[in-house]
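Only one protein chain is missing from this complex, and each of the others stays in its spot.
And then chain A:
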């Protein structure tokens, strides 16, 4: 098991995939080792961008040119051979070569596969050899551009899939003025992250924002119509390669979508249909190269393929400990671990799994979810603390076991998300006051100091360490104004913030004196 972790021979490192994981690895690697030959292939022609922010682009909160990750000049300046818009077509592990779509053959010492995922297109009639015009997946910046283009010409959209991405797309389109319906197979939205109660509150919130939800609804077909000759069918495209899409009876390129048919026979019209039915790890290359692939490329804690230690895999195409990590935080952690191992900056670096926290990026819908959120009160070992105010769109729940957070939902108001994510990330013991987990500011809130109720020992002026008792003594010796007290005790002569308190005490003492004894 003691495989050398540095790159083999003189061929250096070749990275396949320039998305969130691949581009991160390249920059992390260069930071640690300025010399090792580094080549990166990216199937998409543009500079790498932050996929997490695509929903913001869709919603209009960011422009496509504002989500770039790596400066175009960076590659040349850092001696990285970037092959953008070039797909890798084959890996020859015996010869340690990668073949690319431009006819090139590139040798490697270490191969890093970071091909990510592709959108899953359900095998239903209408998805054919390619999607009809107006039916789109939401995965890449290109997809995003096409959706925006289509959104500009229609008033009605259907989103198939009520998971994270589907809801973000739906919310973005609703914000652009479209009437949007989300069709979802399960009994509540985001069922993998939310319990039914939270799903219901989320649906209610979305409805207020113009997004309607159809639950337990199965799409049986996309309904299409032929595109008249000469019309621009620019919206149509083949979903990314390596796809499970099958040809249907009709539809496909050359046709245009008009809506979706449900298994109940009902028809939901829409000139824009977004298929947000999840993603599948893009493992075709790895599988063809004979690497062990389950759902993703199976790797060990050094991110090595269990089949071939000179091949590493990170991000959504890899699988560690039975889990495919579909979020960016673990992908970046893997990138850093791998860079440490390959550069030799930390030989002990290991990826041993990560905790996943889901955040919805949708305007006016604050949502954070993590861990096991489905628990009710059935398990005596598990403590559930929750609060719901559906009318205001608020739903909060924390699930606790052994004084550790094992799951949480914050919907509508996420003021404690920073605290919860850190407690969850670190599996740290929880604050004794459970309320502070749900509501910000209740823990240790400032108590306003009433000068009247203070004990004599209480410090009024911290800058000069003057107690209420000293001010009282000073008053008893004849000082009748705050200025006189300041002159004798120095109270309020530092930062000045206790001036009101000093005046309050003097005033109160004056009043006590004036009041009739009794």
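Criterion: a contact is a pair of C-beta atoms (placed from the backbone, for glycine too) under 8 Å apart; a residue touches a chain by one contact, two chains touch by 3 or more; residues count from 1.
In this section, contacts and distances are computed from a predicted model.
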| item | value |
| --- | --- |
| Protein name (UniProt record) of the chain left out of view, among "ABC transporter substrate-binding protein", "Lactose transport system permease protein LacF", "Assimilatory nitrate reductase (NADH) alpha subunit apoprotein" or "4Fe-4S dicluster domain-containing protein" | "Assimilatory nitrate reductase (NADH) alpha subunit apoprotein" |
| Omitted-chain contact residue, chosen from A:293, A:357, A:485 or A:505 | A:357 |
| Given A:34, A:177, A:226 or A:418, the one touching the chain that is not displayed | A:418 |
| Touch list for chain A against the chain that is not drawn | 49-50, 52-53, 56, 61-62, 66-71, 328-329, 336, 357, 359, 366, 368, 414-419, 421-422, 425-426, 428-429, 431-433, 440, 443-444, 446, 462-465, 490, 493-497 |
